[in-house]
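I have a structure I would like to understand better, so I am pasting it below and will then ask my questions one at a time.
Each chain you see keeps its place in the complex, though not every chain is here.
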Amino acid sequence: MSASISIKNITKRYDSVTVLDDINLHIEDGEFVVFLGPSGCGKSTLLRMIAGLESITDGAIEIGEKRIDTLPPGQRGVAMVFQSYALYPHMTTRQNMAFGLENVKVAQDEIDRRVNDAAKILEIDHLLDRKPGRLSGGQRQRVAIGRAIVKEPKAFLFDEPLSNLDAALRGRTRLELAQLHQRLGSTMIFVTHDQVEAMTLADRIVIMHNQKIEQIGTPMEIYQYPVSRFVAEFVGSPPMSMLPINHIEKTTDGVTVEVSGAGTVATAITLPPEFKAKDAVIGIRAEDTEVVSEQEDGLDLTIKVVERLGDRTLLYGTLIDGTELIAEDSGRSKVKAGDMVRVAISPHAAHIFDGTGLAHHSQLEV
Amino acid sequence: MKALNYSPEHLTSNRRLFWIAALLGLIMMAPVAWIIGLSLKDNAELLKGTEAVFSFPYTMENYANILKSSSVFGWFMNSMIVAVGQTFGVLLLSSLAGYAFARLEFPFRKTIFIIVLFGLAVPEQAVIIARHQMFNWFDLHNTHIGLILPNLSSAFGVFLMTQFFRAIPKEIDEAAMLDNTSTFRIFWKVLLPLTLPAQATLGIFTFLQAWNDYWWPLISATKSDMYTLTIGIASSQTNFAQSEGLGFLGAQAIFASLPVVLVYIFFQRHIVTAVSGGAVK
Amino acid sequence: MAESYRRSRWSNGLFVVPYLSVFLTLLVFPLGWGIWLSLNKVDLFGGERFIGLKNYARVLSDPIFGQAVKNTVIFVGVSVPTLVILGLFLALALNKTTKGSSFLRGVFFASSILSVTIVTLIWRIVFIPNDGLMALIFEYFGWQPIGFLSTTGWSLFSVGVATVWWCIGLPMMLFLAALQQIPKDLYEAAALDNASRWRVLTRITLPSIKSTIMLVAIIQVVMQFQLFGQAQLMTNGGPAGSSRPIVMYIYEVGFLRWDIGMGAAASQVLFLIILCAAMLQYWVSTRKEETDA
Amino acid sequence: NTTIELQRFFGACEAEYGKVTDVSSAVGECGIITALVNKFEADNPDIDVNVTTVEWPGYDQLNAQLASRSEPDVVSMHYSAMSDYQSRGLLVPLDKLLKDQNIKPSDFTNAAISSVTKEGKVYALPFDNWTMLFHVNNNMMKKADLMKSNGKPILPSSADELFAQGKQFKDATGKPYLVQVTANETAVYARIFYTLLMQQDSKFFADPSRIDLSGKEAKAALTLMKDIMDKGLSTTNMDYPAAVAGFSNGAGGIAVNGTWLIGTYDAQSKQANNPLSDGYSVFPIPQFFKQKDVTYADGHGWVVPRGNRDDEKMAAIGKLFKFLYDNDYEWARTGHLPTVKTVIDSDKFKSLPHRSDIAKVAKTGQALPAQVLRQFAIQDILGEELGSAISGNKSMDDALKTAQYRINDLLENI
C-alpha cells in the first residue's frame, strides 16, 4: 500500500510572505524521511500541504505517480499523526481508530479486524475501551499512530509527534517508531526540529532553512559532510565548535590553517581556488578532541562548565584568546569547572567553512 | 505549474448555512427596521395606514418631541447612575466572592457555594415584597442606592467569576505567595487584572439588565425625579397610550435603546473574546 | 504540626462577606420572609394571620394556576429547545472571521439588549391585525389573516416568537465561544478521516460542546420559567388564559387581588419547579457522563 | 410655601404644555390637566404643586408608596378602585375639606357623587364620568342606508334590530357593523356585560361580597354578546390600538369604546379625505333590554391618601379641589362627562360637539355598588371568562359558572 511521493516546484505564500520557495523533493516508496530545521522554517507547512490541510500557491504533489494536490485530504491516501495527537476526546480508543473507516463505509468485521491488528502491533489492545482522557501521553501517541495504521495509507505523515513527551518516553517512543517502520515498510515523513530524533529515525534527512531545502542526505552524510556552516552547527549535540581562521597555507595533503588561540592546525582538506578566506572558520566536533597530559601537544582550554553525561563528559571552555571550544572526555573524567586542561584535536576530522558558509571536508575519511 | 489548489477552508465553513443565517438575520432585523420606519413618520399619517412607512416624507419630529420633555435627561442620568453603579457593584462583589470560592480555603466553602448556586433559581417575585418592606425600614426608596442594591444579590455573577478564576493557572498565585504577597494583594494586583475580559462580559450583561430593569424601579422609584428612563417613558404615555401614535412610540423605543446599543457596539469585541476566554490562557 | 499556607482559614472567608451579606439580606432573608408570608393570610398592607398551608392548598387546587403551569411548561418545553437549536445553528453558521458573519453576529445579539417593553412593543406592532407587519405580509400574499395575539394557541406561539427573537443572542454567543475552543486539529484529523460534514457535526462538534449545550439549556430553563413581561404586554395572558404564565398568575394574585400570601405561596411553588427542572437536567447530564466514562 | 405632591396618570406632555396657563387653549387629557395645574399654581403663588406622572393605572406604584408610607397628597383614582383603599382605611374622608370650600355633595350629578360616597362619607372629588359609547361612522351608515333624515344614524333599540341592521350594514359595505376591542384587553367585555345586566335590572351584586351570575339575565346578556360575534357583526382580533385606528380607517360602522375618544374622532371628522370626514356622531349604548335605561359607568376622582398633613396643607388641597371643581367644564372638553350639575346643564357644555347626544348618560350612568371590592380584578376575571365563551372555547354556562366561582373565591378570601 505504500507509494513514492514527488514534490514538484512547490511554493507557498501567505499574502506577501513567502514561506516555501520552489521546493523539489522525491521520496522513495517505503523510505523514512525526516524534515529537520529550525522553528518556523516551513516544515509543518510542507507536510500539511502534502496532507491537503493547507493550500498550495504553486507547484504539484504526486503520490505514486498520481497528482493529488487537487483532492480533498481524505482522498489522498495519507494518514497524519499530529503533534497534539488530535484524538477525538469523547470517543474510546476503538472508536477513534474506527472513525475513519466508518466514514468510508468499510464493513464492520473488516473494521474490527484492522483495529484489533493495529492494537496488537501497538500493544494497546487492553486500552481499546478507554477514552483519551484516561490514557498516558505515550499511550495517546500510540492510539494516534493506530488511527493512522488502520487506514492502510500510502504514506504516513508525522508532525513532531514526540515533542509533547518527556525525555524518557521520547527515547522509548522513538525506538518504537523505528521498529514500526521496519515492520510496515511504509513511506513515512516525519517533521522535527530535534536533531537527535532526525538522526536516529531517518533513512534520509531533509534539512530546511530560509524557505529552501538546504541539504538532503542520509544521517551520516549530513553529520559528516554538512554542505554548509548552518547544517554543521544545527546538526550534532553538542554543536560543532567554530574557531576563526587567521591564515591559510597550502600543503601537499591539504591545507594548514592558523587559528587564533590555537596555533596552526594541519588538515587533510584541499580548498578550491575560489575559496573566500575572509571570515572563514574551522569546525571541530567535541568527539574529535581528546584531553591529553600536560606534556603532549595541544591547546590549553580553561573549563567553564562540565557536563557529565555518564558515558562521557563534555567540557565547555575557552581558549586563551577567548574563543569557545567544546571538548569531550571519558565518562570517568575528573575535570572540574575552573581547571585548565590540554586538548588535542584530530586534524583529519576538521571542517573548513568559507565566509559564505560553504563547507569543505577532508578527502581522506570515508 | 499552476496548482489547481484544493482549499482546506471547507472543513469548517459552509456557505449554505451562512446564507440561511443571513436570511434569518433579515427576519431578525425586519421588526427593528419597521419600528425605525414608524418612528420617522408623522403620527397622523400613520393613523391612515402603516403602509405610509414605505414612502416619503420622513420626519424627526417624534424624536424632537421626546427631547422636549425636560425630565428625559434627568431620567437618563438616573438610569446611567443606576446601571453604572450596579455594574461596578456586581463586578466587585462577584470578583471578590469568585476569587474566594475558586482559590481560597475557608470553613463551609463548598456548602456556601452550593447555597449561592441555589440562588440562581429564585424568581424575583418570591422576594420582591419583602425587599420592598425592608427598604422601607432603611428609607431607601427613591434613592439611587435603593435602585442599585437589589440586583447586587444576583448569583449569576458569582457563578461566572468563580469559573473564570478557576481557569487561571494556580501557579500564578503560588508564585505570588512566594513573592510575599498578601491574600488581598494577590487578588487585587495579580489575579484581578487577568480577569479583565471576564469583567467586560459580566459588566455588559449587568449593565443591560440594569438599564432594562422594570419592576423594581417601578415600585421603588415613585418620585418622578427618581424615575429611570424605562419607567419615565412608560409614565409619560397617556392611559391607553397607544392612541398617542405609533410613530411616537417607535421613537421612544429607539431612544431608550440607543445608549445600550452604543455600549454594545463599543464593547462588542470584548464580549466575543471574553466569552471564549481568549486572554486568560 | 506544620500547616500549609493554603490552609482553610476564617479570614479567607472575608472575601465572600460583602457578597454574602448582600445575598443574605437581599435574597435569602426576603425569600424566608416570602415563605413566612405564604403561610399567612395577608394583603398588601399587612394584617397577617397565620393559616398554615392553606395558601398552598388554594394555589394548588386553583384550575387557573394549573392552566398557568401547563402554559409555562409548554412554553419552556418549546422555547428552550428552539433557543438551543437555533442558537447552535447560528453559531455554526457564523463561526467565521469574515466581516459578513461578524455583522450577522451583531444583528442576532443586538435584540438581547432591548428591554422587554420595547421588545413587546415591536412585536405587537408586528402582530396587530390590519396595520401590523404580518398583516401587511398576509395581505400581500392574499392569505387569510390570523389573530396572532387573540387566538388560542397562536397567542402563546406569538409570545414565544418574541421571546426567541429577544433571547437568541446569549445562547449563540455561548455556543460560539465553545466552538472556538474546539482544537482546529480535530477537524483536520476528521478531514483526513474522510468524514462527511454531517459526521463531523454529529461525531466531533456536538460531542465537543456537550457541556456548553447543557449550560445553555439550564440557563434558559431558569430564565424562561420566569416568563412574564412578554405575555403581560402582548396578550395579557389571553385569550381565555391560554397564554398566562405562572409569574403572571403570581402578579395577578399578589398585586391585583392584593392577596400577598397566596401570591407568595405561588412564588415558592415556582421556585421549587425551577429548582427541580434545573437539577433534573443537571442530574441527567452528569449521570450520562458517568456511565460512559 | 406649601407643596402639594400630586400623582396622576393621563400621561406627560411637559414639552407642549409645560408653560401653558391658558386652559382653554389646551386639548386632550394630558394637555388640559397640565394646563389646569399650571393655572392653579399661577393663581396661588403660595402653593406649589409637584406633579408625578405614573404609568396607567398606577396602582402598583401607589400600593408601593402606601406600603412604604411615602404617599403623595393627591392621587387620581378610578371610582371602581376606591373601595379597595377606603375599606383598608387608606383614604382620608373629604367631607370637611369640601365643606370648607363650599362644595356640597348635591352640587354633583348623582352618578358621580354616589360613586365616591362610602359609608356615608365622601372619599374623592369626583372629576368625571365615563361610559362606553357607540361611536358612529355616518358615512358608512349612509352607504348602508341607515341614516335618518335629520342626519342622525338609525341605531337599534332591541337585539333583533341590532342583528337586522348589522346584517344590512354588512351586506352594503362588506365591513362588520361593530368595531370592538377583543384582543389583549378584555375589560370591554366586562363593561358591556355589566351594562346589559343592568339594563335587565339584574341585582347581580345584591350582596356586595358575592356575585350572582346564575340567573337568566346573565345568560341573556352573554348570549347577545356571543351572537354579535357569531353572526359576524363585529371585527375580530383587534387589540385596543388596532380598534381605535381601525374605526378611523373605516374598518366598521360603530366603534364600541369610551368617552375619551370623542375629541380624537371629532377632530378627524373635521379633516378632509378620511373615512370619518364630516361623518362622525356618538351615542350612548342603546337600550337592548326593556327593563331599565341604564349604562355602566366609571369615572376619575381625586383622593387624598392617609398620612400626616397639617391644616395648612389640607387647606391648600382644598383650594386645589375647589379650583378643579370650578374648572370641571374644561375637563369635560376631553370627552368625559362633567360631574358638576351646573356644568352639565350649561349651554356651554351642551354646545360642545355631540355632547347633547350623550348628556343623558350622566343620569343613566351607574356604577357597581360602592362596597364591591377589587373591581379591577373582578373585571379581569369576568372579561377573561366572557371572552372564552364568546370565542367558543367554553360553553356559556360553563363560563358563567367559572366566572362566578372565581370571583366569589376572590371576594371570600379578602
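Each chain gets a letter, A, B, C and D, in the order it is written, and its residues are counted from 1.
Criterion: a residue touches a chain if its C-beta (ideal position, glycine included) is under 8 Å from a C-beta of that chain, and two chains touch if they have at least 3 such contacts.
Note that the structure is predicted; figures quoted are calculated from it, not measured.
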Problem - Copies per chain type across the entire complex - result: A x2, B x1, C x1, D x1
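What we mean here is this: only the chains that are shown with their structure count from here on.
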Exercise for the section: With chain centres defined as mean CA positions, report which chain is farthest from chain D. Expected result: A
Completion exercise
Separation of the C-alpha centres, chain B versus chain C, in whole Å, is 16
Exercise for the section: Give the residues of chain C that touch two or more other chains, as numbers and ranges in rising order. Expected result: 131-132, 188, 190-191
Handout entry: Numbers and ranges of chain D residues touching at least 2 other chains
Key = 60, 63, 67, 241, 245, 249
Handout entry: Residues of chain B touching chain D in the complex
Key = 47-49, 65, 68-71, 132-133, 135-136, 141-142, 218-220, 222-224, 231, 234-244, 246
Exercise for the section: Provide the residue numbers of chain C that touch chain B in the complex, in ascending order. Expected result: 5-13, 15-16, 18-20, 22-23, 25-31, 33-34, 37, 89-90, 92-96, 100-101, 104-118, 121-123, 125-126, 131-133, 136, 165, 168, 173-174, 176-177, 180-181, 184, 187-188, 190-191, 197, 200, 222, 225-226, 229, 247, 250-251, 254, 260, 263-264, 267-268, 270-271, 274-275, 278
Practice task
Would you tell me which residues of chain C are touching chain A in their complex?
Solution key: 183, 185-186, 188-196, 199, 203-204, 207-208, 210, 293
